[in-house]
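Pasting a structure here, questions to come.
For this depiction, one protein chain was excluded, whereas all remaining protein chains were kept in their positions.
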Amino acid sequence: MKKLMNAADTMLAESLDGFAAAHADIVTLAADRKFIRRRTLTPGKVALISGGGSGHEPLHSGFVGRGMLDAACPGQVFTSPTPDQIVEAIEAVDTGAGSLLIVKNYEGDVMNFEMAAEIAGDHRMATVVIDDDVAVPNSTWSTGRRGVAGTLVVEKILGAAAEQSMGLAELQQLGRAMNARTRSMGVALSPCTVPAAGKPTFQLGDDEMEVGVGIHGEPGRKRTRLEAADAIAEEMIGSIVADLAPSEGRECLLLVNGFGATPSMELYLMVNAARRILQARGLVVARYLTGSLVTSLDMAGCSLTVSILDADTMRLWDAPVKTAALCW
Amino acid sequence: MKKLMNAADTMLAESLDGFAAAHADIVTLAADRKFIRRRTLTPGKVALISGGGSGHEPLHSGFVGRGMLDAACPGQVFTSPTPDQIVEAIEAVDTGAGSLLIVKNYEGDVMNFEMAAEIAGDHRMATVVIDDDVAVPNSTWSTGRRGVAGTLVVEKILGAAAEQSMGLAELQQLGRAMNARTRSMGVALSPCTVPAAGKPTFQLGDDEMEVGVGIHGEPGRKRTRLEAADAIAEEMIGSIVADLAPSEGRECLLLVNGFGATPSMELYLMVNAARRILQARGLVVARYLTGSLVTSLDMAGCSLTVSILDADTMRLWDAPVKTAALCW
Amino acid sequence: MTPEQLHRVIVTVADAVIDHADELTALDQAIGDGDHGLNMKRGFDAVRADAALLAAKPLPEALGAIGLQLVMKIGGASGPLYGTLLMAMGKAISPDGANIAAAFAGGVAAVKARGKSQPGQKTMLDVLVPIEAALSAGAPDLPHRLPAIAQAAAEATVPMEATRGRASFLGARSIGHMDPGACSSALITAAVCRALGD
Partner (left out) sequence: MTPEQLHRVIVTVADAVIDHADELTALDQAIGDGDHGLNMKRGFDAVRADAALLAAKPLPEALGAIGLQLVMKIGGASGPLYGTLLMAMGKAISPDGANIAAAFAGGVAAVKARGKSQPGQKTMLDVLVPIEAALSAGAPDLPHRLPAIAQAAAEATVPMEATRGRASFLGARSIGHMDPGACSSALITAAVCRALGD
């Protein structure tokens, strides 16, 4: 394992301290590093709270700030935060209009947020669960699909809506609708290494890729020979569009997301591949976002996310945002 | 070599096309992909033009936009752009107030920009050469030091000054002064692979790092065992501060820059390490910038840059910027 | 149960989890996200550090406190599940521990509710439910038989296809590996029995 670190068990804490120092104009880090919150809250606005295992930075802490989240609870690496973190975040940022909890669909996350909600029962709360990863089949009798990079799209749109005074119930509805219009799929070219584990989560041959990989390095649909970028994009967009089943001519957002070790040149090459494929399938790419935004530690590879936008959600996407990782 | 690509000889072109599509609100890509320019120019403002080998993205194309560059000329991977690119960029963005060429100190870059300036002789032009890398000894009888991540700091400050109508000669002077107050040093944990070469530029053992590495994977000062992040930061900051020799209590900017394959968690950990070391040496870290901004393809590792700021340059640093990669 | 006995149980269980953390992590690397051992170790390190204080409490409070400790330290899926198991048991158990079978059944019911899960889905429930059954059936030599029952139940998860937990994302590719949570449950069962048998 090669990482810029001092010791596995202090790594997260040191990194959070660096983040808080670097972005002190936007955020503050709570005692015991239980959560990151906006420096300044807007009274009367519904509080948006997310969180999850660490190792996906800038998700979620990098999305705390005006136009997006009010607080983010960082769990240990790839491990959901604990209920006390979430409860304390709710207590710190709920200014009276209630809290919307944005949770990625992993049982750990869902259960910890659920326990937190039980404990913080005197606050008004609602939950939106994100499950945008088409690599996993959807179903009601199982855990269902994972929440991956689409989380950022939902967080941005809800963040803008909350800023415009949308109420808790409406936000929950919008979040669920946005989640239903958002699909992602990923591919890994190299594994990731959890610092405390010290060795890669999986092994890939020199000419192999993992198609449909999760953001924790979970195995995906299949392991195959590394293909050309166009073929990879074709397979991912194909799966996404098949699942979304958008009508011809719909406008969409394309998010090309790096997993942590993928250079910018490759991400923009994927932008180019994906946009041509989307256009060929009759979709209009109206908005783009490119970057390593929902990562998997030091994994190489990327995910593609497509979100169908209408006039309202486009406006919310375009609304100003000022966080450590997203700004416009 | 594992990359998201179709073919080595189309990789750069495809990536530039993706970039131009994704940021069409800010930039346009010129014919034959010779340069990237601002969509809208400000008449009467000195034009800021930079460029260099590709593979360092977002440098320079990601810094084209309001408050920073007017045009960027992308060379082949790790290869200076050719004079025709630079000449055409000058002709496209010089609105009459002249052009400032910001060049990293590599002989290829310096000579190609020089030939361009000879060809575009009827335009008013001035050049600022950046050489911030303390890993290489400075001297007048040799090539001297390399230009690395500090380039971004100079480009940001000059960009703000140009936006505030500073003239060509003054900008050149400010650029040289800023360069003199800016020092960087890098460390690699893994090599980079030039797509057309197909294999890593250098080899590192499983427990080795390259201290003082260049942004083209050039060997640095020494190859040693991978050390703890604090020790790495101590060595880099030590070299930087020894060279800058700032007086006690000076305010500075700390830029922690990833080389392309370094996850955010590690970069912020380095922020935390570096800021403590700077403080211990009597410097006040007044501004932070963290990200993979001046990269070396898929190299893992980071560089630290320290820039001494005074009230004027602090204001220029804080001035609004809106580019694909930097925004505030 | 005497405070000494409880202390022995706590320490034995904690040590067993801590000693086998790498094994649990390796199982989770195969079909999960490679942190089950790390998570469990973090939780049981905290429990072990507080062992004396926890053992001094009456059994119901002790179980509740251990459960809360696990919830607040483990995170992930296993934190709420093991925490819920112990907190629910703590609520139901009598101070002398005589109604252990009923209390454990209450704990398992709480786990099912928390996890929206059932046995057969390749999770810790595939060990917890057989233990619940054995406890309900009762038998004088139970502490000697339970470890084998738990171990066999954990092994029985190998051929299962997961439909809950992270391994469910793998579909058929989850077949052929033991579920990490089933393994930790068997491990804890063996440790409890060992501590009580001594």
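Every chain is named by a letter (A, B and C) in the order it is written, and numbering of its residues begins at 1.
Keep in mind that, in the parts below, contacts are C-beta pairs under 8 Å (C-beta built on N, C-alpha and C of every residue); 3 or more make two chains touch, one makes a residue touch a chain.
Because the structure is predicted, anything quoted here is derived from the model rather than measured.
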{"item": "Neighbouring shown chains of the undisplayed chain, as defined at the top", "value": "B"}
{"item": "Residue among B:65, B:217 or B:301 that touches the chain left out of view", "value": "B:217"}
{"item": "Touch criterion as defined above, residue of B:21, B:48, B:77 or B:270 at the omitted chain", "value": "B:77"}
{"item": "Those residues of chain B which, in the complete complex, touch the missing chain", "value": "53, 75-84, 106-108, 111-112, 114-115, 135-137, 141-143, 146, 194, 196-197, 201-202, 214, 216-219"}
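One rule holds for everything that comes next: only the chains that are shown with their structure count from here on.
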{"item": "Chain-level touch network, classified as line, ring, star, complete or other", "value": "line"}
{"item": "Chain closest to the middle [Cα centroid of all protein chains]", "value": "A"}
{"item": "Inter-chain centre distance, chain A versus chain C - centres from mean C-alpha coordinates, in Å", "value": "31"}
{"item": "Mean-CA-position distance for chain B and chain A (Å)", "value": "29"}
{"item": "Residues of chain B engaged with two or more neighbouring chains", "value": "none"}
